[in-house]
Structure formats: structure tokens, C-alpha cells
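The complex appears here without one of its protein chains, the remainder shown in place.
Our next item is chain A:
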Amino acid sequence: MTEVQAMEAGTATTTYALAKALNAGMRKAMEDDPKVLVMGEDVGRLGGVFRVTDGLQKDFGEERVIDTPLAESGIVGTAIGLALRGYRPVVEIQFDGFVFPAADQIITQLAKMRMRSLGALSLPVVVRIPCGGGIGAVEHHSESPENYFTHTAGLRVVACSNPADAYTMIQQSIASPDPVIFFEPKRRYWEKAPVETDPARWLPLHQARVVNPGEHVTVLAYGPSVKTCLEAASAAADEGRSLEVIDLRSLNPLDIGTVVESVNRTGRCVVVHEAPVFSGYGAELAARVTEKCFYRLEAPVLRVGGPSTPYPPSRLEDHYLPDLDRILDAVDRTFAW
């Protein structure tokens, strides 16, 4: 159900900005389970640099909302230890570009402990990462590191795109017995939408959602790009083209069923993400869609994303980020075959 449908059905109860929805979701998880901890740099008194954890320390105390030393490897590594001791740490990495000091702990330890212990050990750790560009920041503050983690077996990797999902997905991630890398689209933090508070109506965490039903082209997106794709869909509709936009939500595991069902109907597929296209997540999608929908495809699967360059200085980020025009351009090209 889309947010608008939820509103119409009278099931959505509260309107939140995305950052606030995450805050409310974490708060709910902390109320429900005393083992849930929040930890990271500046998450306490400051409430995080994006204020996502605002007020949590005040209400749950310093033992449950922990301002850690400035050490990412330390943050994730100790979260692993806490999880081994029965806690459920929700870790905040301040910005995408700063997850790399913790990459060792995430990739070599967090992802692998269940398998190494033949299933005896469980690490219900959530690593929250504000991701993507578009906020005019300096370098290392606008990256899209999802691929490093989708490539690592043993991790669940999810990306929310709107307040409703932010609220539900953070709670589902905290409840998950597996480690979850949780991407938050930082340029969408301040956008508001209604939130569904009744768990009975939530989509499972691993499931993709059709956010705009359409007939002619399937557009696959996640995180910050979803909104841009919805805008592209409405621009395309003005020209008589109907785009089906799918918000993948979970990158690993991927809900390929929803994607295949759609592409088999539309015969065309465009993938949109902010990360560089070369060797990016879109390549995985393109390969899978080609394999599963080969005889239904009218055109190759096209990808729209960042160039294979480091994230540029912010005055160029409008050129780097996939925008409406580049998405529509790719849509046009799928009709040229």
C-alpha cells in the first residue's frame, strides 16, 4: 500500500519527517526491548549530527544511548561484543564516508560469525549509515558505499526511502537476528509523510514495493533515488508514458520476484542509483533481469547512476546525481531498440 493509499484508507496515523520517523522507530524498539542499545559518535546529548537520535539519551539514559569514543572500528567491534552478550546494538556511523575504518569489523567479523559458529552465534547488530549526496557537503560526506556491503555474504542490506518505511524498517532491522546495514537517505531526512504504526500492515523487511504502478517501463530504485524516479514517472506520464517504479527497499536479500513480475509485463527496465554505475548494484540487477526475463525484454536493461569518479566537489553534485532528465533520457533510449 502506498502512503497515499494508506491515508485514504485511514490507516496511517502520524505524519513524520524521515529523521523523526527513524527516531520514533528506535524509541519504540527501545521501549519494547530493554536489550536494545543505541551507540555512536554524538548520538547522546547532541542527538546525532542529523538529530536522528534526538532525545533518546534523555529518556533512556546514558547506559542505553552511548556516546562512544571517536572510533568506528571500536564502535562496531564493541557492538559485536555486546551482541554476543545478548544486547541488540543499533550503531550510528556519522557519515557514509566514515564507515571504512569499521569495514574490517563489519566484513571480517560481523558478517561471518553465525556461519563460523555453525549457527550457534547470532549478531543482531544494526549499522545505520546516512548515505548519498545532495546536501552540499565536503568530501567523504556524500558517498554510496552499499556495494561493499551487498557483496559481503552474511549481512542484510536495506535502504529506506520515505518516513513510513523508515519507521517500520528500522524496527524490523532491530528485530532481525541477522546483522543489518541500514542506509538512510540523508537528503530526504527532512521530508514528511504519514507513518503506518500498525505492524499488522507492514511489508516484510525483505520485500520490494511497487510505489508507482505502470505499464511501459520498470524503473528500479532505492533510497534517495526513489523520489526522483517518482518525479520522473509523473513527468513521463504527461508525455503518455507509464513508468512502473519499484522501491527495492532490501538490496540483500533482493526481492527479485517483484522485479521479474514487473519486467515481464513492461518489457523494459531502467535501474537508477547514485553510486557509480561501473561494477555497481545496477549491474547485478541488470544481469538478473536479463537472465530471468530474456525473452520478454524489448531492450537491454539500462543503468543510470554516478560516473566512475570519486564523488565530486559539491558544486558539481547536481551533475553527478541521477536527475529527472537523465532518468527520462534512459527511458527514451529503451524505446530506441
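A few remarks follow.
Heads up, the rule we're going with is that a contact is a pair of C-beta atoms (placed from the backbone, for glycine too) under 8 Å apart; a residue touches a chain by one contact, two chains touch by 3 or more; residues count from 1.
Note that contacts and distances are computed from a predicted model.
As stated in its UniProt record, the chain not included in the shown complex is "Pyruvate dehydrogenase E1 component alpha subunit", which appears among "proton-translocating NAD(P)(+) transhydrogenase", "Multiple sugar transport system permease protein", "MoxR family ATPase" or "Pyruvate dehydrogenase E1 component alpha subunit". Touching the chain that is not shown, out of A:25, A:44, A:89 or A:145: A:44 (per the contact rule at the top). Among the residues A:81, A:136 or A:199, only A:136 touches the chain that is left out of the figure.
In the full complex, chain A touches the hidden chain at residues 41-42, 44-47, 49, 62-63, 67-71, 73-74, 97-98, 100-101, 136-141, 278, 307-310, 312-317, 319-320, 326, 329.
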